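For this view, one protein chain was removed and the others were kept in their places.
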Amino acid sequence: MNPLLEPVGVSHFMAVGALMFVCGVVCMATKRNALGVLMGIELVLNGANINFVALSSSFLSASGKSGLGLDGQFIALFVIVLAAAEAAVALAITLNFYNNHATVDVDRADELKG
Amino acid sequence: MESINWHSFFFFLFALVSCGFAVMVVLSSNIVRMAFYLTISLGATAGLFFLAGADFIGAMQLMIYVGGTLVLLVFGVMLTAQGPFVSMKTRGGDWILAAVLSGSLLALLVPAAFTVREWRGPSPVDAVARMEPTSTPLGMGLLGIRVDKLEDRPEKLKEGMSSYLLPFEIVSVHLLVVLVGAAYLARTKRRRDVRMESL
Partner (left out) sequence: MDTKTLASLLPILLGIAWLLPLASFTLIVLFGPRMGKHGVGASYLATLAIVSGFACSVVALGLWMWVHPLSSAHAAAPEESIDAARQHEAVVDHGADGHASGHHELKTPIYYTGDLYTLGQFGKLKVTISFYIDALTVGMFAMVTLIASCIHFYAIGYMHDELHDVTDHEVVLSDGHHLHRPGRFHRFFQYLSLFCFSMLGLVYAGNIAMVFVFWELVGICSYFLIGFYIERKSASNAANKAFIVNRVGDFGMIIGLMALWGGIGTFAFGDMEEPDGTTSRGIFSQVRDAENGYKLTIPDGMVRATVPEVVEEVAVDHRNNPDPLAAESEIASRLSTYREQHYGYWLLVIAGVGIFCGCVGKSAQFPLHVWLPDAMEGPTPVSALVHSATMVAAGVYLTGRFYPVFTPEARLVIAYCGAITLFLAATIAITATDIKRVLAYSTVSQLGYMMLALGVGGWVAGLFHLITHAFFKSLLFLCSGSVIHACHTNEMPKMGGLLKKMPWTGYTMLVGCLAIIGAGLPPVFGFWPFGFGLSGFYSKDSIIAQAYSFWTENPTHGMILFAAAAGGASITAFYMFRLWFMTFIGPPRDHHIYDHAHESPRIMYLPLVILAFFAVVIGWTWPGVWGVTDLLEQARWPAEASAGVLLPNLHYPDEHESHVPAVHLVAGLTAFSTALGGFLLATVFYGVRWLNAAEARQQFAPIYTFLVNKWYFDELYDFLWVRPAHVVAGVVSWFDKQVIDGFINNLARWTRGLADIDDLIDRYFVDGLVNLTAAWTWSFGNSLRGLQTGKLRQYVMLIVIGTVALTIIINFASAG
């Protein structure tokens, strides 16, 4: 069966979202650079966003009815906006950390360990 | 001979780009390159949004993420990338652990995506017919009117109860606060540093 001949459904989008999410998680788990971690977060958020958008789409599902309707797109919109805000704050925190420790290595930021 | 479903074709194209560059973000160790790969990945995602019928969201993705957030990140990279990056190498053990974990997570998520029959996809005929612009309904929703649900909602919810006017306002104020806070946090404090160094 040639996938190019078949219409894609929500599941395909969700598979892409899952892959992006996992990439983001791995990124967060492996990067020692704080900015790398931030990028991981962006990826995770995007993965989630793909899911929302896909679920709000009315013609991707078999029944022709969207699960979330426009609500999914609203949530996606807010996620984008909040990601921007989060990026700004995280960057500010990173800069502060860099100012104080002259590095952006998250392994060095362990002052609160037990 | 069935014709190529262009919708599917573009989907796979964008999916390939976005996922491939996402994997490259993970694998790259150069922070500048990572930023570049991320830009491409997010841009491809915007394409996916268009394909899902969310034209306004896709546009926003391009504008805010690619045009705003990533520029911010690049600024961060430029401001902090003064020291050597050699010491920032991740150890092999971490890699293996992360791979195992992410693999298992992926193994959970992808099958889950295909478990619901409803989500497998519509008949090819209906696919393009119902595409319509979403910026107007979204804008009306943010202003308090759900034009998409005029028919099938209970009377009470029509009057704006289910719209996003209030979250929109909250988010806008939140953004303002966040930006002010970010500006404050990012402010350089030379005097303190000098004192600490002198100690």
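Going by the order they are written in, the chains are A and B; count residues from 1 in each one.
Note that contacts are C-beta pairs under 8 Å (C-beta built on N, C-alpha and C of every residue); 3 or more make two chains touch, one makes a residue touch a chain.
It should be emphasised that the depicted structure is a prediction, and the values quoted were computed from it without experimental measurement.
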Touch criterion as defined above, residue of B:61, B:80 or B:102 at the omitted chain: B:102
Sole contact to the chain not displayed, among A:11, A:30 or A:58: A:30
Sites on chain A contacted by the missing partner chain, in the whole complex: 25, 28-32, 37, 106-107, 109-114
Chain B, residues in touch with the chain not shown (by the definition above): 94, 97-98, 101-102, 104-105, 108
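The rule we apply is simple: only the chains that are shown with their structure count from here on.
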Computed distance of Cα centres, chain B from chain A, in Å: 5
Chain B residues touching chain A - in the complex, by the definition given at the top: 2-5, 7-9, 11-12, 15, 18-19, 22-23, 25-26, 31, 34-35, 38, 41-42, 45, 48-49, 51-54, 56-57, 60-61, 64-65, 68-69, 72-73, 75-77, 79-80, 83, 85, 87-90, 94-95, 97-99, 101-102, 105-106, 109-110, 112-114, 116-124, 126-131, 134, 137-138, 141-142, 146, 148-149, 164, 167, 171, 174-175, 178-179, 181-186, 188-189, 193
Residues of chain A defined as touching chain B within the complex: 3-27, 29-36, 38-39, 42-43, 46, 49-50, 53-54, 56-64, 69-70, 73-74, 76-78, 80-89, 91-96, 98-100, 102-105
